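Complex shown without one protein chain; remaining protein chains in place.
And now, chain A:
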């Protein structure tokens, strides 16, 4: 019901100034209450309502300005002595002390204080007040908190021209330091005047890097030597391998000769487990994997070419974008390539052709990260294109588990060293995903937007608590994850191993099935080899099309005929009540319409 008030105004008076005037109130509409409507409501007695009598408050967040801190030392020297006493002169100090001791006040005070202190000392000797009485209680802790992570520190590239952080390595003992390699990986798109330097940061001081490494070419990867924390190995953009000793300064200690180095940027460098602690190997997109001894960098000790046709041809070699080595399996290593294939190799094979053991293909793009699960080395994680995949060495056809295709490219991934079910991935849109596949399998357990630009690399600390990720503008962020994600859950190992086994079995079953199907097809093809002439005309595409059309029309016409027959059956049934009859007629009409439509459509399609 609309309430309308009509008024009339002359056109000449439009836009005229308003002259307000008083007049009596007019009753336009009177709507009396309708008690009928009250019946739609049920009276509620008593009624609860919450009231709070307090000051209303609002919450506001403010970020303080960044506080620049500097650490300085203070030199303490002895002080407090009165002017006439020279603290270095033993005689004077002794004299002063003796004078003080003769003071009466001194004696009384000391007696008093002494008794107090004696009392406490005796207390300590009697009972250990900090003894743990309830040790067992701690074991029963249920982690119910939601997973979360917070930023602890942010290290920004102090250079004017920002470079992406391409690799992060954490200091082997104590994790107090962070080495970050900066380089621009876009081919020939490094801006003019971009510095080649890479930095080692102290975790406490985000304002200034602690040590600056100055190579001749920007560093793509950087790794601390796990045995000797002063030595760092780096792969350069121009293919050379460089070695630093932080005790010797910021210039390169050892550099490989350019003739024997890689021809492309070195994407992976890893230290090997050896008695001398000086062996390492590197991989690059030129398709070679080289072994080096740091003491003699003039040429590599061994070179393997990543050619999966096993012919050792450099032209067919696949460029390596990531390298994996697990200390518990010292003779095996894996290489992730640009073509999306993981090559598993054996170093101790006798002939170079046998070095390449098997390949795993499944990714559509370069594999940027490759890591074995620290608890189950047979399973490994690969990150490339828009997915992260988990593989088992037994199943070579496909990965056993994989994430869905994301909106952004995945750039790096790593397992958590503490929990076998947790792994981390970084994406080009600046998000860090934490996956926990005993908790949730289709989505990450936690997805954090770390920064607005792309994240290029990721590193997890050994206790699983801290993650460092490097972004496109050179900003390295250190995050701390919540306890739930870095403490081993009950039964987690069993669950993870059962998940892996189950998925591997499933893949195996699928593999065998595929193989059977392929064999069948092969069998069929072989059986038909006796009639090759008859097969050939069928291979003609146009004829296939006409055959398909004819089949299509046949199917339509049979269907039409069937419906006509049904419609004919339904019409002679006048005994039915009128409402149903009308429905039938309507149905018949609809069917008639459908038939007409169907008749029209084939004629339309029949005109090529």
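Criterion: a contact is a pair of C-beta atoms (placed from the backbone, for glycine too) under 8 Å apart; a residue touches a chain by one contact, two chains touch by 3 or more; residues count from 1.
Criterion: contacts and distances are computed from a predicted model.
The complex appears with one chain absent; UniProt names that chain "Dynein light chain roadblock-type 2 isoform X2" among the candidates "NEDD8-activating enzyme E1 regulatory subunit", "T-complex protein 1 subunit theta", "MTMR6 protein" or "Dynein light chain roadblock-type 2 isoform X2".
Contact with the omitted chain, checked across A:37, A:120, A:146 or A:442, is made by A:120. If you put the hidden chain back, the residue from A:86, A:109 or A:483 that touches it is A:109.
Where chain A meets the chain that is not shown, the touching residues are 76, 78-82, 96-97, 100-101, 105-106, 109-110, 112-114, 116-117, 120-121, 124-125, 128, 130.
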